[in-house]
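For this depiction, one protein chain was excluded, whereas all remaining protein chains were kept in their positions.
For clarity, chains are labelled A and B in written order, and residue numbers in each chain start from 1.
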Amino acid sequence: MTTTTAPHHADAPTAEHVHDAHDAHEQSFFTKYLWSTDHKVIGFQYMITGLLMAIIGGYMAYGFRMQLAWPGEWIPGVGFLSSGRYNAFITTHGTVMIFWFAMPVLIAAFGNWLIPLMTGCDDMAFPRINRLSYQVFLISAVVLIGSFFVDGGAFGGAWTAYPPLSSKATMNLTPLGSTLWVVAVALEFVAFLLGGINFITTAMNARAPGMSMMNIPIVVWMIVVASILFMVSVGPLVAGAAMLVFDQQLGTHFFDPGQGGDPILWQHLFWFFGHPEVYVVLLPAMGICAEIITCNARKKFFGYKTLIYTVFATGIISFFVWAHHQFVAGIDPRMANVFTITTLIISIPIAEMLFLFIATLAGGQIRLNVPMLWALSFVAEFLLGGVTGIFLGASGSDIYFHDTYFVIAHFHYTFVPIAVIACFAGFTHWIPKMTGRMMNETIGKLHFWFTIIGFNLVFLPLFITGAWGDHRRIYNYDHFPDLTNAAMQDLRIASTVGLLIMIAAQGFFVWNLLWTWLKGPPAGDNPWQATTLEWATTSPPGHGNFHPMPTVYRGPYEYSVPGAAADFTPQHLPPA
Amino acid sequence: MSFAKPIATLRTSAGLPTGRLALWWLLASEVVIFGGLLASYVMQRLGHPEWAYDAEHTNVWFGAGNTIILLTSSLSAVLAHQAAQTGDGKKAARYLWLTIGGAAWFLVNKAIEWSGEISHGFTITKSGFWSFYYTAAGLHGLHVIAGATAMAIVALDAAKNKELQRVEYVGIYWHLVDVIWIFLFPLLYIAK
Partner (left out) sequence: MISHAVDQVSTFAKDIDVLILLICGLVGFWFFVAEGVLFFLVFKYRAKEGGKAAYIDGTDPKHTRFISWPHRLILLCDVVIVVAAVRVWVEVKQTMPTPDQTVRVVSQQWSWSFQHPGPDNKLDTADDIKTLDELHVVAGQTVQFELVSQDVIHSFSVPVFRLKQDAIPGRVIKGWFKTTQTGSYDIQCAEICGIGHGAMVGTIVIEQPERYAEWVAGHAPVAALATPAPK
């Protein structure tokens, strides 16, 4: 702790100077917040954009859940939801939540905040490419939102965009919306390729002296592996996106079966990316929770190297499981057997990771503060998402469960812990560092419990409606005699009520943000008594992050070291 | 706008310059894009023997000529790198402009070749083969343009003896553009 006080004083005069004198050196609002190359500012840009996009995705969810609970009724704030609008809503919800919420927040925002701070350097290796990445990302978001306002409306062929539905305007009835959708997704890919190269290069090459590969904090490892997975898996889909746009706008026949094309080709390109993509967002989420759990259990991570190896194993196996999304899609049925085996194999490293998280708790001194509650609930909830995946990875039972609400419940039990729970875990853990102010614990706990209760109420009933035969992407079940009964409708209403609770719970989050902004007590350099490098500098870190630049002497999780005076030994502290 | 390089850019924990490291990752991302496209093409081609009829209408002479142009331009990129290593920025820039000249010649050839094909009715919508032909070669053409633009920027700096390490990086990138064409040429022109 003593080492961090000196830079604090050294930095303070500069800050005051900028504040007092409106001299020529002061950066304008534009250069400081919108045109900045500082990784912390870009992290905030991604975080804020991601959370705003989550509001859009949540609004879509509100619209279609209300329609499903009370079909055909007028929905406050949405109006009547026709089948075409319903399809546009579900498509945009899926696309936004994965590409414009989970990825920017978990990879880009936390990657930008944490990689330079945790590896002890002053910025990203390529600050201007970093800025470009955010700008391309912002354009992609604008294009996607714009697609709602063109002739024919937004694309409604689901986030998987299977052709020929997605490729032929005569069939999807959204001639411009479908192209704008592909263009937006492709631009988002470009943004994350640029960002990913930056993350990988920075973590590989710009680490503080003394930080060996096995001294890197888990979350940095996870974001880097996720970026590599993304880069390798997305290539074929970038080519696929070009082919799809050509089919839509030039009239080529890549996916047109009538003219020698093959619609299944798109499914292979899409899922070859789509399945690794799950791990692209899962790994950073797990990394965030690993940091928080070790810190708040006051314990070393149980089996750091084992975890890194299981991450590699997961990454590699994830490239050989994609066709489990296509068991009943008309592929050669013999392929299903191969992919059942690979899919069940991937359960081993994932189970291993969760066991390591749980084992880390044994023998700890667990502080149940707000970030820790979020991180523990990530493990608890993700377990259910993980085990229900077995039903879908096993070919025989997938025949029945494919494209039912069971699938929806399953992957929301993975994606909500990933994108919502881990996001709040990381947010509440690191916002004291990024803003210099503590959040309110009581409001934070209210936010946590209401969100968790709402979340479970949304998706537990959907396992049942799915098992009872509810298909996905149906705007009104009244058309299906077998699905029109009071018991199933009650479950659908329960799910919608859960969503309303979950949305209302975010009021606590907004309240907490305002409280933190107006009344939050100063955080100090290291409010959680954590060991990693970002806590060695001021909160918020000044320009250049560290003064002087830190040197690393030990691994990232030296908590409760026998014989040490404090129960944490920071990485940058020289050995006595 | 002045821009000071951060410490992060200058560190080399992995033992090689940051720029070269990033470049290799960039190449990896390009390889999977073309890999996906060409794998799709090969799979479709195997399922459609009738595409051989379309492939006969490609112009092998143009293809072969462009292969030679690209290979030669790669040579001048190597010479630029050598000059940059000895610190002769002016010479490096001259070789880079020569490489850009090769890129321009390649694109002019491509334009002539494509106009001929399109005027004979072999448009992108003619058949699956032509869809892949124009998409793959077009995407490669975009990389030629991007590579040439990058080389022009680097050449302007190199002539002033600035950022000479970048001469090597654009050279490596240019080799990738070259290698991709080495895959495209037999797959699109020679396989009948």
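Simple rule for what comes next: a residue touches a chain if its C-beta (ideal position, glycine included) is under 8 Å from a C-beta of that chain, and two chains touch if they have at least 3 such contacts.
Since the structure is predicted, the reported quantities are computational estimates derived from the model, not experimental observations.
> Shown chains touched by the missing chain?
Hidden chain, whole complex, touched shown chains: A.
> Of A:Leu165, A:Leu446 or A:Met502, which sits in contact with the chain we cannot see?
A:Leu165
> Kindly state which of the options A:Tyr46, A:Tyr304 or A:Phe411 is in contact with the chain not pictured.
A:Tyr304
> Given that one chain is not shown, which residue among A:Asn87, A:Ser133 or A:Thr414 touches it?
Spelled out, the listed residue whose C-beta touches the missing chain is A:Asn87.
> Could you please point out the chain A residues that touch the chain left off the display?
Given the touch definition above, chain A has residues 82-84, 86-87, 156-158, 162-165, 168, 171-173, 257-258, 262-264, 297-306, 327-330, 333-334, 336-337, 340-341, 344-345, 347-348, 351-352, 354-356, 358-368, 376, 379-380, 383-384, 387-388, 390-391, 394-397, 399-400, 402-404, 467-469, 471-476, 479-483, 487, 559-562, 567 touching the missing chain.
We take it that only the chains that are shown with their structure count from here on.
> Which chain A residues qualify as touching chain B in the complex?
37, 116, 121-128, 193, 196-198, 200-202, 204-207, 211, 231-240, 242-243, 246, 250-254, 259-262, 265, 269, 272, 544, 549
> Within their complex, state which residues of chain B touch chain A.
The contact residues of chain B facing chain A are 3, 6-9, 11-14, 16, 18, 21-22, 25-26, 28-37, 39-40, 43-44, 47-48, 50-51, 124-125, 127-128, 131-132, 135, 139.
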